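Selected chains only, in their assembly positions.
Think of it as A and B in the order they're written, each chain with its own count starting at 1.
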């Protein structure tokens, strides 16, 4: 039968993480926590604190010193970590590294795992995922890829501009997606693993963005005549778009988990404010307008948690879960944004300022509605499936 | 760990119910299915069909021939039943009887159980629950009770007007709530069990209402000098408001379960229509506007199902679940109404007509946002709890 209980060990792990997170909240005001996210220096200090607390990278496989957490366990652990925007950085379970680890685990060769995954999984280095490009290149529609890898099948020269590359500045390696042209034929999108720094790969600028929770922000990366070989291919030539989906389905859920924690934080701050801020004779929480907003927050958080748990359970059953992941992405990102938006409103003028973390969480959650596929892309995918004659009713008995 | 799987026997039971429901769908067009709901005659015919199929009242305790279903099992079974508005009538798990059975099971004396519950649980009779009154009497705020039971503690005379009493016409007995005045003192609200018909109890009219799925509709019931005694009291004198909550928490969830099935039905009809109805060159389902509406339906149904399951699980854990039941009532009733509203829109002119069952489901779900406490009452209850200093964060680790 279905169940919503959490095993004691998982509760304890999450509890330990929540205590740890409280200890790093003061770093939110650290000057190294910039508008382009935490600096690498701050990240290293936080990683060390997490390591000392025995909480670094709990999700990765035991092979790399982690606890090989299931998706259901991650749901609990990542939410606890997300209670501070710095939490996932500290525990080394933030994007894009967390998704890259998953992808490498699924697709990389043993040699690639030793060379790229081991140092990444143990937080010795950071990585980036270089897929998106400026218009009219790859975005919501990754098939528009303009970066090309041209060669004979053994050696390729890659050129192009990558854009919004999270953590591109300072990454030790990059997973690079390019359209492969072999002997003049389009061989589809391919992923390459590229050690950095490399003189053919330049961060030309950091992009000023609404969000600021990713280490070293988002870069524009110009690639000019980068030489890669067959050995640098991740998986197989021409399978890049498929691997992107392998990476994205769980990556979207991880976002849901972490940002659920962040939204819960904003809500807790709003509740506390509503209990003490007076207006028109009573604490504002006793005004129905504010109280109902808090009730709506409570319900949105409840829904986001259930939908995320269900998505995690689906993946743990061994299903691809692309429909569940699309649903979860839309439902959770929109619910959490509403939560953050209401928290800003409840805090009033204070909510607009950096005096609380709520304004940042609001900005992060606005971005979440776009990252890893905007709501529109997922609704489109859901719609296509529903309308397809092969699709049967989503009725109760499954 | 949490789980969303359904045991094989429960799936099979639900599957059998869905097949049975398909067989009774033709009765939706029966002339005995009136604007005041199915007549008693139609109900009896449907009950007989369900009995022949071995599916009558599966939820009631084994003592009365049922399967003593848990709330989690009811979630699956009632949704399957709700696929037709006639389904819960046929299976005898509709309001108000289903909630009355629960209340009697929890509170009635053994003698009362034999006299009232046994014939009810075996579908030999119907019952009604007489609490609500016209303004300024008991409504969302049941403490406004105007009907009085005046007496000496042994015998009472009850007078008052009850309003929107579902199934009042033709009920074999009534659970009657009245303000008890003993020797001039207000002794609080009390529930009485009253066999019907009784010359002191008159159905003065049937109310024309937007919904039409309850047997014999909603009555205005005038009570004048009805004599009841201490033995007719359900539970204890003065505990009526508390028992109303005992009845309502699971009753709200049962509504969620049944109407989830109805909304799924509307969605299935809309999907089928979207696959075949052409407009501007393609089936309308290929227009994003329609496809996105179907995707939103899919997500709302998903959320409604998860929230209902969670509420059922909470009750099965032995918790009172009043916060969960409030949440579920608001989330589910609003989500399902949106589903029905979108289905009407997708069907266009057809959606406004009785040519499909969608228009009825739309009207039923509009009513659901008010029955068993309007959304406002539940948001208010949630808000009060959240703002209370004793309430701790609803965070992940519970």
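Before moving on, here are some points about what is shown:
Just so it is clear, contacts are C-beta pairs under 8 Å (C-beta built on N, C-alpha and C of every residue); 3 or more make two chains touch, one makes a residue touch a chain.
Bear in mind that the values here come from a model prediction, so they are computed numbers and not experimental data.
Here 2 of the identical protein chains are placed; the entire complex in the file holds 4 of them.
Simple rule for what comes next: only the chains that are shown with their structure count from here on.
Rotation relating chain A to chain B, from a C-alpha superposition: 180°, rounded in steps of 5. If you average the CA atoms of chain A and of chain B, the two centres end up 42 Å from each other.
Listing the residues of chain A that touch chain B in their complex gives 1-7, 10-11, 14-15, 18, 70, 72-73, 76, 79-80, 83, 260-261, 264, 267-268, 271, 274-275, 283, 285-286, 288, 290-292, 294-296, 298-299, 301-303, 305-307, 309-310, 313-314, 327, 330-331, 378-380, 382-384, 386-387, 389, 393-398.
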